[in-house]
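My questions all concern the structure below.
For this depiction, one protein chain was excluded, whereas all remaining protein chains were kept in their positions.
A and B are the chain letters, set down in written order, and residue numbers restart from 1 in every chain.
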Amino acid sequence: MGNGYTSRKGEVVLRVEDLHKRYGREEVLKGVSFEVRRGETKVIIGPSGTGKSTLLRCITRLTEPDRGRIWLGDIEVTGRGVDLNRVRASIGFVFQDFNLFTHLTALDNVRIGLLKVKKLPKEKATEIALKQLEHVGLAHKADAYPAELSGGQQQRVAIARALAMEPKLILFDEPTSALDPELIGEVLDVMVALAKEGMTMVVVSHEMGFAGTVADEIIFMEGGVIVEQGPPDQLFRQPKHPRTAEFLHKITALYGETG
Amino acid sequence: MDKIEIGGLVFDPAWLPKLGEGLVVTLEITGLCIAIGIVLGLVLAILRVYGRGPLYWLSSLYVQFFRGTPLLVQLLMIYYGLPSWGIVLSPFLSGVIALGLNTAAYQAEYFRGAIQAIPRGQMLAARSLGMKRAQAIRYIILPQALRLVIPPWSNELILMLKYSSIVYMVTVMDLMGAAKTIAARTFRYFEVFILVALIYLAIVFLLSWLLRRLEERVRVPGLGIERGSAH
Partner (left out) sequence: MDLEGLLIIGRNLPLFLRATLLNLGLLAGLISLGFLVGIPIALLQVYGVRPLRVLASAWEGFFRGVPALVLLFLFFFGPAQFGVQLSAFTAAVLALGFRSSGYQSQIFRGAIQSIPRGQMLAARSIGMSRLQAIRWVILPQALRLAIPAWSNEFSSVIKDTTLAYAIGVNEVLRHVRYITDRYYELAMPAYLTVALIFLVLTYGGNWLLGRLERRLALPGFQMRGVETAH
């Protein structure tokens, strides 16, 4: 893993160009551009409040960007008349606080998008949903409601919900930040496996160990801009920018190892 | 004064004095029944929280009876029923008593909820200072509970203002009764009742505003006041 060469051969799945977003007086994104190729895992790191989550939400326009363009393959997400619901159906989104549908069992959480958005027949949807629950190791919890699952299990169901839609890529918004330390591992394991299987992923995370082992490229963001990006080896060991070095120093002091 | 025509609807300013007199009666009845409701409601609430044996059962029975049966039935019982037991009340008094007994049951529930929302530690602390139970209720529990109860109580007051209109059914000339009389005489039912609807609305809004200000005035930091959502 972390082997940039082979995966970089995939075509561009996502292209973000000069994205801007302002909340009142505060400019959260000040012109962010990057690309993600098929099969690639990009991990976005950086101090809190630097627009990482906003960036992810802007990509599927769950938050409306002020300026900039976004392409998913050859569809312009920011284009006029684009079918946003179709775009969103093909981009998985995993939230920090899971956001499983409270009134639905694990199985129904995974199945509802297939039934209502993709309009699959029930048997087919059930089959796919069960397969994806198995994928994240939770087939035995199919009938449990979110409140009956641990945080780690909920997040794995959320990942299965995203996977079931057969997305072109999945965006992870700090998927382990809301978890108790002992539950982080099970979620990271699922994500590592996904990366190995060749899923295209953009992950906002503070898990440096995960970033170091799985990322093809790491993007360091601060103050609404991308300060530096590069493969983990290079970015972790020889950061070009003093702010990257400073951030890594702090985070190492806080969390220990950086892969 | 001339009649006023708006979009084919005819309003006669001559209606206003009679409606005004009716409004005064409506406000009197509302005020009186609320006053009965506060006193009786507090007693009932205290009995239901701190009472034992027959006092507890009787107060509970009272609350359940008056909350479980229609207000109109209660009013007709008092006005038409009591005379057969030798108790004859004027229409006005029947209305005040029926509404007062009814709202007491509801207010009792609001007071009870508020009393029970006060943390146990408050009573314990009061007793540990050597206060008697009654003193603790009077000086520590009630001052807090009464503040908590303002929002649902405000809703109750506004509700009674509207429900007071049923007294016209026992021939009281309140706002509703005045409207009914004017409408029956002029056959301008729609105009009269739209006008009366607007008068009620105006008073409801005015009262809500005043009660919100009251709530802000007596607010104590740290004592949470949740807005009730009853109607």
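Observations on the structure shown:
One rule holds for everything that comes next: a contact is a pair of C-beta atoms (placed from the backbone, for glycine too) under 8 Å apart; a residue touches a chain by one contact, two chains touch by 3 or more.
Everything numeric here is computed off the predicted structure, so don't read it as measured data.
Within the whole complex, the absent chain has one touching residue among B:Leu82, B:Ile118, B:Met131 or B:Leu146, and that is B:Leu82. Residue in contact with the omitted chain (choice from B:Gly68, B:Gly130 or B:Pro221): B:Gly68. The chain not displayed touches chain B at residues 64-65, 67-74, 76-77, 80-85, 106, 109-110, 113, 152, 155, 159, 162-163, 165-166, 168-169, 176, 179-180, 183, 187-190, 193-194, 196-197, 200-201, 204-205, 228-231.
Mapped onto chain A, the footprint of the missing chain covers residues 60, 62, 85-91, 93, 95, 97, 99-103, 112-113, 116-117, 145-148, 158, 161-162, 165.
Following the convention adopted for this analysis, only the chains that are shown with their structure count from here on.
Separating the centre of chain A from that of chain B, both taken as means of CA atoms, is a distance of 56 Å.
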